[in-house]
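Yeah, one chain of the complex is gone here, protein chain that is, but the others are all in their spots.
This part shows subunit A:
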Amino acid sequence: MRGNSRLVAALLIVVTALLVQVTVLPHLAWNGVVPDLVLLSVVGAALVTDPRFATLLGFGAGLLLDVAPPADHAAGRWALALLVVGYVVARLAHDYQAAQPGPQPASTPRPPYLLMLVAGAGGAFVGTSLFALTGLLLQDPAVGVGALLEVVLAAVAYDALVAAVAVPLVVWVFRREPAPRVAHVLR
């Protein structure tokens, strides 16, 4: 998936993830901790697109998360966190795939399931930790490190769980070729 359709897909995924994250998931919250669907969709996108796109998507999605209604923290915190997540996950995934033996396929291959899980958990750890760290630096929510660590660990655990479903879903959407274009090419 290239160009505009990729952008549209990314936009749709991020907005949907945001809506689900603030409406549906609070009903499934565990101690108030909700899985970061937006973060996981950035991870998914990073696995199948190039690092540049993943970085920019992370920045944009984070910015949206920063200003969307329930948010009250300093804008830019999620943007920074998701930007780093997008960049790091995309870099590592691409380096991993480049190191794979055999000929490089033309299009991005479907990453192995285990890689998706690891990327989801790792991305969640990097993202939530960064977000918490910037909060500590800015003293945005004035909470102690202990309480912060507890929430971050719970969030990472929950994210890793949800990543098993969310990341493959996002990967599947990004690897789909839009049908009309295919028809056009065949004609």
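The working rule: a contact is a pair of C-beta atoms (placed from the backbone, for glycine too) under 8 Å apart; a residue touches a chain by one contact, two chains touch by 3 or more; residues count from 1.
The rule is short, and it goes like this: contacts and distances are computed from a predicted model.
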Open item on the list: So one subunit is absent here. Using its UniProt record, which name fits best from "Cell shape-determining protein MreC", "Paraquat-inducible protein A", "Pyruvate dehydrogenase E1 component alpha subunit" or "Molybdenum transport system permease"?
Closed with: "Cell shape-determining protein MreC"
TODO: Could you tell which one of A:A17, A:V43 or A:L64 touches the chain left off the display?
DONE: A:L64
Task: Touch with the omitted chain, as defined above, among A:A75, A:V145 or A:V165 - done: A:A75
Task: Full-complex contact with the absent chain, from A:V43, A:A61, A:L83 or A:V118 - done: A:L83
Open item on the list: Across the whole complex, list the residues on subunit A that are touched by the chain not included here.
Closed with: 18-20, 22-24, 27, 49-53, 55-56, 59, 62-64, 66-69, 71, 74-77, 79-80, 83, 87, 91, 94, 134, 138, 140
